[in-house]
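One protein chain omitted, others in place.
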Amino acid sequence: MSGVTWMRTKLTFVVAGLVVVSARPAPAHHAFSAEFDADRPIHLEGTVKKMEWINPHAWVHIEVAKPDGTAETWMIEGGTPNTLLRRGFTKKSLLPGTKIVVDGYQAKDGSLKGNGRDLTFPDGSKLFMGSSGTGAPNDGRDPTEQKKPKR
Amino acid sequence: MRNRFQGAAVAVALAAPLTVISLVSTPRGQPAQALQAPYQAPRTADGRPDLSGIWQALGTAHWDIEGHAARPGPVVALGALGAVPAGLGVVEGGEIPYQPWAATQKQKNLDNWLASDPAVKCFMPGVPRATYMPFPFQIVQTPEFVLMTYEFASATRVLYMDKPDFESPFDTWMGHSRGRWEGETLVVDVTSQVGDTWFDSSGNFHSDAVHVVERYTAMSPDALWYEAEIEDPNVFARPWKMSMPLYRRLDRNVQLLEFKCVEFVEELMYGHLRKQPNK
Partner (left out) sequence: MRRESEVRIRCLGVLTAVMAVASLAPLPVAGQATPPAPDTWTPTRTPWGDPDLSGIWDFRTLTPLERPSELSGKEVLSDEDAAEYERETLRALDKDRRTSDGLTAEQDVRNAYNQFWWDYGTKLTEDKRTSLIVDPPDGRVPPLTPEAQKRADARTEALQRPAHGPEDRTVWERCILGLNTGPPMNPSVYNNNVHLFQIPGTVVILTEMAHDARIVLMDGRPHLPEDIRQWRGDSRGHWEGDTLVVDTTNFTGKTSFRGSGTEMHLVERFTRVGAETLLYEYTIDDPKSFERTWSAVIPMRRTEEPMFEYACHEGNYGMFNLLEGARVQERLAEESARTKSK
């Protein structure tokens, strides 16, 4: 079988009356399943301390208040900041002090790290944008999208 | 070459005051050439000095940009080949003008060089260090963009020509470079660099506020004169400057080869996390 290093995410949908099981062209782009534990879901409400605008993945550091009154700092993994930049977002888009909600999975080594499977504001709106759900930056479908950077 | 007489006339006009200065003291780092008729590189199709080619610095700036005697290196097993050769330094005026706290930090960096130098881990060297790493780099010069690609770590940057208002939205390892021409000189304004790169392997460092202005001027068909002015109000008491020649690589069939050093530092960085650590 060819393409074995390209773990396929099987998508099943109907096109032209045919049930299609499509192999995505994208490889398993990152070993999230190697880093994070499906048996350790997390739900955190915290305050942004800082955001690392780095590749291959951006990291948001948040402070989470524990029931006993102390605080823990978590590192939450996001995606490539380059995509965010293409959507017109900058370092100023997520300032320290902002409250965010993280739904994700904890690191396999048990440390205070998680993948930001779903990052939202407390009111439920998606972090950074109202997601048009299409994956298309600046395609005009999202009225809340900001201007993209120009050369 | 073309414009020789025009060039000579200009040079005579410029040389007069320079000649006077040279009688008093030789400005550190000034090539003797600057006192004669300035060399004019062949032109590109859009009329600019053509700096395309493969270039490399000689000397020991990558070890230590300040003047220094030879000294032992940190890896005993490497013996003479791991020791640091002497160098006259490339910093104009001799010493980097650190603020007092920063001078202490520099010493700490130097004392912990092996563990702290980002280039040991194959991190991109930033600007200006990428220029004088002991590896070639290639300039590919087009009117709108000038590409500089460095053999070390395949580090790369693009100079955006004549776009002074184009800002970078985030800090990067190789910085954000905006270029323009001033006569024979390519002037590059480098901003938005991360604060994690060093100037050399001797702990000389900066913060993320660093602002570098480079100047590349052809000295002769096979050499460029390179200057970099450094400004960082967090770290230095005042701006300072380094300068050095860059030599064209003239080897037969020369081309940039690969030095994708990530592979060579995996053991260093991740070896302790292997299932079976290498002995």
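In this document, chain identifiers A and B correspond to the written order of the chains, with residue numbering beginning at 1 in each.
The rule is short, and it goes like this: a residue touches a chain if its C-beta (ideal position, glycine included) is under 8 Å from a C-beta of that chain, and two chains touch if they have at least 3 such contacts.
Owing to the predicted nature of the structure, the values given are computational and were not obtained by experimental measurement.
When you scan B:58, B:75, B:115 or B:262 for touch with the missing chain, the hit is B:262. Interface note: of A:44, A:94 or A:107, the residue touching the hidden chain in the full complex is A:107. Of the candidate positions B:90, B:124 or B:190, contact with the unshown chain belongs to B:124. Residues of chain A in touch with the missing chain: 1-7, 9, 11-16, 18-39, 41, 52, 54-57, 59, 75, 77-87, 103-105, 107-111, 113, 115-119, 126-129, 131, 133-137, 139, 148-151. By the touch definition given at the top, chain B reaches the unshown chain through residues 44-46, 52, 118, 122-124, 138, 140-142, 145, 147, 149, 153-158, 160, 166, 169-170, 172-174, 196, 253, 255-258, 260, 262-263, 266, 269-270, 273-276.
Please note the rule applied: only the chains that are shown with their structure count from here on.
Here chain A touches chain B in the complex through residues 53, 81, 85, 90-91, 149-151, going by the rule given at the top. Those residues of chain B that touch chain A in the shared complex are 160, 163, 166, 169-171.
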